[in-house]
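Have a look at this one.
Missing here is one protein chain; the remaining ones are kept as they sit in the complex.
So, chain A:
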Amino acid sequence: MKFDILIAGVGGQGVVLASRLLATAAMDAGFHVATAETIGMAQREGSVTSHVRIGDDVCGSLIPQGKADLLIGLEPAETARNLLFLGKDGNMVVNEHAIMPSTQGCDEYDPEMILDFLKSSCPGTITADFTELAKDAGTYKAANVAMIAAAAGAGLLPFSTEYLWGVLEKMIPEKYRDVNRRVFDRAIESVSGNNRKVINKD
């Protein structure tokens, strides 16, 4: 079994935490994991990606192009930027909430156009404004949690939602636990209408 997840977003959105949560849940579910994360200078407002590789083969932590089974995009343009990593049969979960670059030239960014492109490139793509969903549930900062919960809820992960919540419960400080639980549940609910896909674990 080999399952590769790429998470893309903007520094400050919680890309690294999302990959830690996924990797830890995968390990708890009995898999080997390897991750590669962007830490350092690009952290703030720059493009960031995390690679999460789950499975029996110990490989390098960087996913080759065209190999990702799942692309979780916390921001439309960052999702498109990393689309080459997605394999032919891969799936996407995309946050509709755009982050406009602060420097000049941002007039060139049309998030709606990018979202349309993403949906047409990968017809099964799950899109929602997960930032708004998280904000409604208590904090916009939990968009990362909403997105991995949505991926789990849609059956796009090789382990069950229980492993994911188990890790969240351990890793999130007690005072933020309730709000994250709300975000988690609402995100799962939001994708319950989607066709659940079964992933072969063998």
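Details
The rule is simple: a residue touches a chain if its C-beta (ideal position, glycine included) is under 8 Å from a C-beta of that chain, and two chains touch if they have at least 3 such contacts; residues count from 1.
We take it that contacts and distances are computed from a predicted model.
For the chain that is left out, the UniProt protein name among "Potassium transporter TrkA", "Anaerobic glycerol-3-phosphate dehydrogenase subunit C", "CRISPR-associated endonuclease Cas1" or "Indolepyruvate oxidoreductase subunit IorA" is "Indolepyruvate oxidoreductase subunit IorA".
Note that of A:Ile5, A:Cys122, A:Leu156 or A:Ile172, the residue touching the chain absent from this view is A:Cys122.
Touch with the hidden chain on the side of chain A covers residues 10-12, 19-20, 23-24, 27, 32-47, 57-62, 64-67, 77-78, 80-81, 83-88, 90, 99-109, 113-114, 117, 121-122, 140.
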